[in-house]
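The structure's right below; bear with me while I get my questions together.
Every protein chain of the complex appears in place save one, which is left out.
Per-chain residue numbering starts at 1, and chain names A, B and C are given in the order in which the chains are listed.
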Amino acid sequence: MKYSFRNDYSELVHPLILDALKNAGTAQLDGYGLDVFCRDAAELIKEKFKAPDADVHFISGGTLTNLLVISSALRPHESVIAVQTGHIFVHETGAIEATGHKVCTRTGYDGKLAVSDIESVLDEHEDEHMVKPRLVYISQSTEGGTVYNKAELTAISEFCRSNELYLYVDGARFGAALNTTACDLEYADFARLVDAVFVGGTKNGALFGEAVVIFNDALKPDFRYLMKQRGALLAKSSAMGLQFKALFTDGLYDKLARQSNETASYLAGGIQALGYKLLFEAQTNFVVPVLPTDISQKMGELYGFYEWAKVESDVAVRLVISWATEKSAVDEFLADLKGLTAVTFGGK
Amino acid sequence: MKYSFRNDYSELVHPLILDALKNAGTAQLDGYGLDVFCRDAAELIKEKFKAPDADVHFISGGTLTNLLVISSALRPHESVIAVQTGHIFVHETGAIEATGHKVCTRTGYDGKLAVSDIESVLDEHEDEHMVKPRLVYISQSTEGGTVYNKAELTAISEFCRSNELYLYVDGARFGAALNTTACDLEYADFARLVDAVFVGGTKNGALFGEAVVIFNDALKPDFRYLMKQRGALLAKSSAMGLQFKALFTDGLYDKLARQSNETASYLAGGIQALGYKLLFEAQTNFVVPVLPTDISQKMGELYGFYEWAKVESDVAVRLVISWATEKSAVDEFLADLKGLTAVTFGGK
Amino acid sequence: MKYSFRNDYSELVHPLILDALKNAGTAQLDGYGLDVFCRDAAELIKEKFKAPDADVHFISGGTLTNLLVISSALRPHESVIAVQTGHIFVHETGAIEATGHKVCTRTGYDGKLAVSDIESVLDEHEDEHMVKPRLVYISQSTEGGTVYNKAELTAISEFCRSNELYLYVDGARFGAALNTTACDLEYADFARLVDAVFVGGTKNGALFGEAVVIFNDALKPDFRYLMKQRGALLAKSSAMGLQFKALFTDGLYDKLARQSNETASYLAGGIQALGYKLLFEAQTNFVVPVLPTDISQKMGELYGFYEWAKVESDVAVRLVISWATEKSAVDEFLADLKGLTAVTFGGK
Partner (left out) sequence: MKYSFRNDYSELVHPLILDALKNAGTAQLDGYGLDVFCRDAAELIKEKFKAPDADVHFISGGTLTNLLVISSALRPHESVIAVQTGHIFVHETGAIEATGHKVCTRTGYDGKLAVSDIESVLDEHEDEHMVKPRLVYISQSTEGGTVYNKAELTAISEFCRSNELYLYVDGARFGAALNTTACDLEYADFARLVDAVFVGGTKNGALFGEAVVIFNDALKPDFRYLMKQRGALLAKSSAMGLQFKALFTDGLYDKLARQSNETASYLAGGIQALGYKLLFEAQTNFVVPVLPTDISQKMGELYGFYEWAKVESDVAVRLVISWATEKSAVDEFLADLKGLTAVTFGGK
């Protein structure tokens, strides 16, 4: 295989983080997130969000983060509202339900949840024979690589505040979302509009780790107890603090995301120039072109990627760009696609 | 503070693991534990246990590992038997209960569970008004640094097999346990005697990560589903595979543990030579001397350590040695202790 | 209000059951379902199903029964398949999710699940990032009063057995289902085709109580432990045994259900004779006519019933007949409806 476009977590770790690990040497560090790296990283993140009172915690992965934040916010009979393609509903093996909570879904649009979706869930739930929706879960960027813009997020936020709903953002690809022209939101907007967000490290250069940022005071108490109980309070949390310190020093986090998005945009343009359509606009680091099945198959022998959907007799495939994807890999992909395209069209 | 003896996870990571990370570069790796490092590491671990049919999984921390293995093995009404000082009963914020299962405890001896303890729990549980004990949890080495020897483990194993009880070993400090003269057990004995064990990386040189080794076929099915559901299946599991590959290459894992134990033994000898008693024999990398309160206090101004117990008017303190503890740090500690001892004795 | 057609559990208890309670006097009975009434009732029920090896347990209500059977059958990562209108998905306040399990739904048809629905859920769930469907939940009769016939149930049963899926039947209105011409299934067919069923008492004359009948040996072990743990093992289970003994003596259970169905059929005919349509055929004890909104409103001042759905500018209302509904109440309802109909039509 020449190159894998399967996902943005194929490469282990960014060299600058590796340097930070090396520099840490064998200095003795406090355990369980009370060390100097976690403190420094938390400060940098709070500055970024302009949220000096936020609580920041570091957790090893996204599913663990989601189940932890959600289960810590809800009483047993309360539920989550999410779009049907939401990661928690599809790809976390029922992790939310395993903590006892139902996920109420709506179809949404472009992988996103509309205010009308949330409203329709509330309307449907009328009494104690049904769960009580209490938290709205959205992903930024979404599972399809699309983004909520400021108007959309503001509308959701206002609706949530008027209806006693928490608003929580899965930011596994938060960097990708905030570093695209498709999104007019800044970090500080989230501090103002949502109750909690997690800023993903795993998919943007870190070896592992996500940073949960809690803005709403109601969600802060005893969070470390809940982390420990779910197995999310690592003895060596410092290993995550150190990484997030590196990522939020000199804008590395944003730089890596922007670079991925730009490479994706370059790939999208090249594919379109060959005459192929995209299933939807490439807003972040996902490109989803619709290819004839035979071409998709032949490209699949050379490159790694997942099939996203059947589109009549064609197939939409998902190409994901990471911080480590070189322009040369994209060029090679485009050249191979061009070659196959020529042959195919020529053969007709 | 001159040096911290608080625990064995104060230093981030062993240099050889750091080298392995560096060597990995930006090679593209499969996600979720299906990569080449996880495969290689699993092979090395299975060889070590002489258990070619074992299943090996990598999980970020000990509490997550414990709650995962235990909850995956039990039906809702089944319970765990543990010694009262067991990590799952004391220091995991009710993680096992949070998965729905009761932990039935006995006092035990030297931090260990005896067959008679297990038997007494079974005798007490007679019908459907009580939980049904189904799994025995032991730690090797224990929370006090003591170890089960072959006779003890064999007796427990035989009792468990005669009574339909799974036997699971928390090996957060498995290396320390298997590399001391106090323990006549080898890796392969565990493959024969227990149903599952986790081999701890965090407390023996790794940046993070534990390796679960499942011997009993009944515990194998769908374990990856359960990992994912609990947030324990990291996208970059490769980061753990790589570390365990390094640890189980050229005997690094055992070497680091042996070295910790020897340094601890040296410290223990030095303390005893100054006329102090140990609360119990230092079998692994824990040394628990009984010191006069004023001396403990003064040493506490120079060194980091936890108080373990009051012993009449004295205090027992816990000194933990890690793979990174230099002999020079121990010598300095002993010198300072000697100084204080002289003054104190001289003053009488 | 002249009469309530809101549900079939408005009247406390059938006189013959009251007599049985009276006859029991103050005889001393064993606790927790080990008494003579429970034994006798279980025998009668097993005879009825021609299933001498079945296990029978008595539980106070339907939601408790559903959550108990389902959670006892599944491992943590396994899920339930149900139709979107299924009681467990809509009206049990997330009881199944509260035990940790996701409910995967499909739209279905006439309130029923088709084999193709189940198949489509299986097709969608491909790996460990998703829950593993393991049990199919259907209601007989359904939440809309429709019934599965023998061909439908057989097809589902065969599909389940070929795909390692348990098949469980919510029989809150099992009597209504088995005593209508729309259903060609007999009790014994269920012993052959499904893994467990509960036979509802509450909605067919009992003061309270449902009888779970487990046919599949795999679901039998330790069920009493699970009952006790969920608070479903009543000290005075004898109170339920006694009632089910009365219900399954001299065919009372079937007689009451048949009578409800016949009264419903009479009501349906009368409504249709007045020129109104039913939203769907009245197969059991539910009649769902579509009425002009103003007529529905005026009838609602005289009689109790729930609105089922909007149908363009009209409204479909749900009329439920119980074992205690007298023909005279139905006649009065029809007369009042006729009166309003005449006025309305006359006024045009």
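As a working rule, a contact is a pair of C-beta atoms (placed from the backbone, for glycine too) under 8 Å apart; a residue touches a chain by one contact, two chains touch by 3 or more.
These figures come from a predicted structure and were not determined experimentally.
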Out of B:6, B:101, B:173 or B:228, which residue would touch the omitted chain in the full complex?
B:101
Identified contact with the non-displayed chain, of C:16, C:29, C:155 or C:311:
C:29
Selected from C:42, C:56, C:74 or C:95 as touching the chain missing from the view:
C:95
Which of C:203, C:298 or C:318 touches the missing chain? It is C:203
List the residues of subunit B that touch the chain left out of this view.
76-77, 79, 90-94, 97-102, 128-131
In the whole complex, what residues of subunit A lie against the chain that is missing from view?
32, 71-72, 75-77, 99-100, 128-129, 131-132, 222, 224-229, 233
Which residue numbers on subunit C touch the omitted chain?
3-4, 6-7, 9-13, 18, 21-22, 24-31, 60-68, 92-95, 98, 202-203, 207-208, 225, 228-236, 238-239, 242, 304, 324
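Basically, only the chains that are shown with their structure count from here on.
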Of all chains shown, smallest offset between own Cα centre and global Cα centre goes to A
Determine the centre-to-centre distance between subunit A and subunit C, using the mean Cα coordinates as centres, and give it in whole Å.
43
Which subunit C residues reach two or more other chains?
76-77, 99-100, 128-129, 131
